[in-house]
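With one protein chain held back, the other chains of the complex are shown just where they sit.
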Amino acid sequence: MALQQTKPAPPDADKRWKLVNAAMRRNGYAGHALIEALHAVQDAFGYLDETSLRFVAESLDLPPSKVYGVATFYHLFTLKPKGRHACVVCTGTACYIKGAGGLIEGVEQGFGVVPGETTPDDRLSVLTARCVGACGLAPAVVLDGAVLGKQTPDALVAELNRLE
Amino acid sequence: MHLDDMFERAEEYRAESAGVEHEVRVCMAASCQSSGAQPVFAALSEGGQGDACRVKAVGCMGLCSAGPLVAVAEVAAPNEAPVLYRDVRAADAPDILASVGRQPVERLRCPTDQPFFTRQQRIVLANAGIIDPDSFKGYVAAGGYFALIQALTEMTPAEVVQEVTKSGLRGRGGGGYPTGLKWSTVAKMPPGQKYVICNADEGDPGAFMDRAVLESDPHRILEGMAIAAYAVGANKGYVYVRAEYPLAVERIATAIRKAKRAGFMGNRIAETQFSFDVEIRLGAGAFVCGEETALMASIEGLRGQPRPRPPYPAQAGLWGYPTLINNVETYANIAPIIREGGDWFADIGTERSKGTKVFALAGTIRNTGLIEVPMGTTLRDIIEVIGGGIPGGKAFKAVQTGGPSGGCLPAAMLDIPVDYDSLRELGTIMGSGGMIIMDETSSMVDVARYFMEFCMSESCGKCVPCRAGTLQMHGLLDKIAKARGSAQDLALLEELCDMVQATSLCGLGQTAPNPVLSTLRYFREEYEERLAAAQV
Partner (left out) sequence: MPIPAPPTNVRVVTFQIDGRDYSAREDETIIEVARENGIPIPSLCYLEGLSTWGACRLCLVELAGSPRLVAACATQVAEGLQIYTDTPRLQRYRRTILELLFAERNHVCSVCVSNGHCELQALAQRYGLDHVRVPYRHVAYEVDASHEMFRVDHNRCILCTRCVRVCDEVEGAHTWDVMGRGSDCRVITDMNRPWGASDTCTSCGKCVQVCPTGALVKQGTSVGEMTKDLHFLPYITRRRHNR
């Protein structure tokens, strides 16, 4: 049976699709490498939208509902664009004991956003994570990929205010 | 290749650094990097001290809260404790370099004669903080890959399984299942496609043992996995790492690449008939994917939802093939067991829990960080002696072990020896080794609510008791914590705990009530106070 599916063309001329395609090719366009492909999209574009999910579904020859189901199961994948900066407040046990709740409140008071939201000016997204593995430095925050340890609400808000 | 060739190779690697008299070791594990280890490393490297002094990036030294940590070691005296410096800044680099071979820099010094260091026994962490995790040669020079070659050239697969069985090693991922038994089940399945998986998902929020091992000594995990694969007849492995650990992912990827290049991974390893390949798979933020059947679903590219067992992974695992799945720390114990023998390992620890255990101390405790102690060490020794007790003149209230699946133990229980069975009897579990210490300011009802909130938001949503039960239990706990609950609410909460524990599909739901049950067992008065507060 010649049911071989042809690989779809990237949705547009954006060069970042090359990265996504490379990741899928590395895994032989296997359906089981779906999560790897979604990581590649998120690394390249910052989030997953319907266009990219459809592209991945077609490239890996997977049902669209399955791809959407996987993308929404894992908390690290986001279907909404993030702000220019991402502040991840750790809410793991060690950080909780050492006052992660206060950090979240501080940020909420300072910027009017709760975890999962982005400020209206797109400057800052606030997120939470379950243990970033820096428990020795609790409470910890990951700001644009860099871990800031032993935070206080005031220090954190001041740091966030310095962002562009 | 023979064992003799291995000795020669290690000699050769060691000879390459002949002339180095001192090593300045900078911890470049994630925690110290967060505290600013990179500029320190750069400043020390630039400061250059000639060939006799080498600046080296190493893995975790344990006392993470005092990072960045730098150690100055005399190569000729490997058994002597190196001079350790804490809270080092880049500006301190000249002083440290100038002190090498002379008087230590007292103002930065972190004493190493304190129990935090002297009371530890390092098997899993033997190389952590000493070797460069990115260096294949460094691992071999420290005795790495000997056990693999020994297993491949001098032992049959059955003998390897026997040695692991003899050691009494039990799984370090939380359940404490006998490792030898698991291996022999997979080994006994008919030959054909089989897999080995390393569970590096480390989802317990407050634990960082596996991360430290991956970041400090990644080849040790690969060696353990390769030995396991040989023993059970597999030729393909996966390391499932959580994506929140980018540095660990990078280090294990480097290790795989270098092991391949050196012929210790891939086709016909070390010129034997044995082939073994490892791939990395990333998690994406789902605690439940630490559960073995969910983890395999995730590797298969599916939603990380558990499935009923049996069939167990050992019988029908990844894509339906027999699969061995072990935790990072479990694999980290394998090479020493093969090298030193199962009997050697079985001499350490207690009657039914052998060897050592790595714990991550966190919360309100003076020495936060990573320790490795023999099984059977008492909680009091760990917390008060090694951990240095509670800072700020506060009183100890409880220690939480086992994360969201575990429980809280009060001061009265501090003298129990830590092993799988005693902890279980007391209503908690060993878990993967996270240990959170809480002082008198922590409310146990709030802690129980915190863990229930965790389980609720991490429930995969497949089975009804866990999906809907954790939600209801969280609602009741919230009501009680906010002093709006009644005795009826508490009774309903206890009933739901029993039901969810007994009926949930996987370990997440089955153990989700544990934090509530253990705090009710030891701190019931705190619940009653909240109920009484609701009356007025």
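Letters A and B name the chains as they come in the text, with residue numbers starting at 1 for each one.
The rule is short, and it goes like this: a contact is a pair of C-beta atoms (placed from the backbone, for glycine too) under 8 Å apart; a residue touches a chain by one contact, two chains touch by 3 or more.
Note that the structure is a prediction, hence the values are computed from the model and not measured.
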| item | value |
| --- | --- |
| Touched by the hidden chain, restricted to displayed chains | A, B |
| Residue of B:A15, B:A158 or B:A502 touching the missing chain in the full complex | B:A502 |
| Of B:P465, B:G485 or B:G507, the one touching the omitted chain in the full complex | B:P465 |
| Touching residues on chain A - with respect to the absent chain | 50, 53-54, 63-69, 72-73, 75 |
| Touching residues on chain B - with respect to the absent chain | 286, 303, 307-308, 310, 456-465, 467-472, 475, 492, 495-496, 499, 502-505 |
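Here is the rule we use: only the chains that are shown with their structure count from here on.
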| item | value |
| --- | --- |
| Cα-centroid distance, chain A relative to chain B, in whole angstrom | 25 |
| Residues of chain B touching chain A in the complex | 30-31, 33-35, 64-65, 67, 202-208, 211, 243-245, 281-287, 298-305, 360, 362-364, 368-370, 400, 403, 434, 436, 438, 442, 450-451, 454, 458, 460 |
| Touch list for chain A against partner chain B, complex | 30-36, 38-39, 66, 69-70, 73-77, 91-94, 96-98, 129-138, 140, 146-149 |
